[in-house]
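This part shows chain A:
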Amino acid sequence: MKRPIAGAALAALTAVFAVAASAQDTIRVGAPLPMTGPLSPEAVKQQRGYNLWAETANAAGGVKVGAKRMKVEIVYVDYQSNTPRAVQAAEKLITQDKVSFLFSPFGSGATKAASGVSEKYGVPTLAATASSAQVYDQGYKYLFGTFTPNDTLTEPLSDIVRKAAPGVHRVAILARNDLFPLAIAQEMEKSAKKRGMSVVYFEKYAIGTLDHASALTQIKAQAPHWIFATGYTNDLVLMRKQMADLKLEAPVITMIAAPAYQEWIDATGKLSENVTSAAWWHPAVRYKGKDLFGSTESFVKRFQAKYKTLPDYAEASAAAAGAILQMAIEKAGTIDPAKVRNALASFNETTFWGPVKFGPTGQIVSLEPPVFQIQGGKPTVIHPAAIRQGELRLGVK
Partner candidate 1 sequence: MKRDALRAVAMFVLIALLPLAGDSYWLRLGTTMLMYGVLAISWNFIGGMAGYPSFASAAFFGLGAYAGAVAQKLGAPMGFAWALAGAAALVFAAALGVALLRLRGHYFAIASLVVAEVLRELVNAATDLTGGGMGLNLPIPRLASIEGQAMFFFYAMLALAALAFAAMLAAMHSRLGFGLRCIQQNESAADMLGVNTTLYKVAAFMLSGVFVGVAGAIYASWVHYIEPPDVFDVLYSVKAIVMVLIGGAGSVFGPLFGAALFLSLEELVWRNYLQVHTGVLGLLIVLLVLFLPKGLISLRRRTA
Partner candidate 2 sequence: MSALLELAGVSRAFGGLRALSSVDLAVQRGEVVGLIGPNGAGKTTLVNVVTGVHRATSGRVRFDGEDVTRLRPYQAARRGIARTFQIVQPFSAMTVLENVTAAALFGGAARSIAEARAQAREQLAFVGLEQAADRRAGALTLAMRKRLELAKGLAMRPKLLLLDEVNAGLNAVEMDAALALIRGIAARGVTIVIIEHLMKVVLSLCSRIVVLHHGELIAAGKPSEIVKDARVVQAYLGRRYAEAQPAHG
């Protein structure tokens, strides 16, 4: 973990100091990332995706802008996992480093914060990790996101559970009081109620909670059939362990979004078995893209060749943001912000990430996010049908 950050930091610094020299023939894209602080592991993932895109594009001669080809340069700035710093960093990238485009900072909260800056300066901005509708409903024109709204995760999940286990009708929800975890929990409540299930427990827990025993004891007393919990990796590691400690079992246990990360599976061990989750992408999906990566398989292959590991949805989304930006620039034939913005607004193509079309708010509306379950220590896709690797298994102990 140590080297990539240090390397990236070095790259960022040299990038910062080598500003004016090559302004003419390169496209500069700014990326404020939480390279230090609590979110630093996320920054590493984002950088992997962005760097893979930039290297692939440059290896092919660069991005085609009208008649000429321009190289891509990503300018990274660390914002220390501190949202105001992210806003500052975005502004600095635009005003000082003169970037033409922006990749949003990590997560819904920071994206929402920084979106004001890019809107103010009219810089087209791609958000690779923001899903909550609250980010996009501000009436901004320059913000585009690669994650579908949260209900596109909870809706198919609820359908699958409904179909596979008609007896499941008591749902307990425990959510971290934080933008994304809370927003998706609220969607889950809606999805459950829509299908006639009763939500017997819905509580938030504070960021930094060290003990979930009381909440879980209360949930156990409600004897739910489906437990839906949200949080960051550490929250859900602790929570899964405490469920076992309290012998809290249920036919279905869903956790978002940690099970998509190998780190969570490692830290929970056997307890990860049969936990379900959903994410916006999975390496098992199969799309024939028109972007520089081509098919999903070829993207995964390239990623594995470079990083010796399978990409997760966050890494893929970062690379997809680059690929989409490239296609929009090529379509616009210029790097003029307003024109690229229009190209993004009317974007309608298939990429390795999936079909890409942005709704009126700028959020992608065309994706069908996969639902998966940890089976035999591995994420196994159970939806959509086209890429299914297994069936939903009931019972989590």
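Brief remarks on what is shown
By our rule, a contact is a pair of C-beta atoms (placed from the backbone, for glycine too) under 8 Å apart; a residue touches a chain by one contact, two chains touch by 3 or more; residues count from 1.
Picked so that all candidates are chains of the complex that A comes from, given by their letters.
Quantities reported herein were computed from a predicted structural model and do not represent experimental measurements.
This complex places chain A in touch with one candidate out of 1 or 2, and it is 1.
If you check the complex, the residues on chain A that touch candidate 1 are 5-6, 9, 12-13, 16, 35-36, 78, 80, 82-84, 87-88, 91-92, 95-96, 108-109, 112-114, 116, 119-121, 132, 134, 138, 176-179, 182-183, 204, 206-207.
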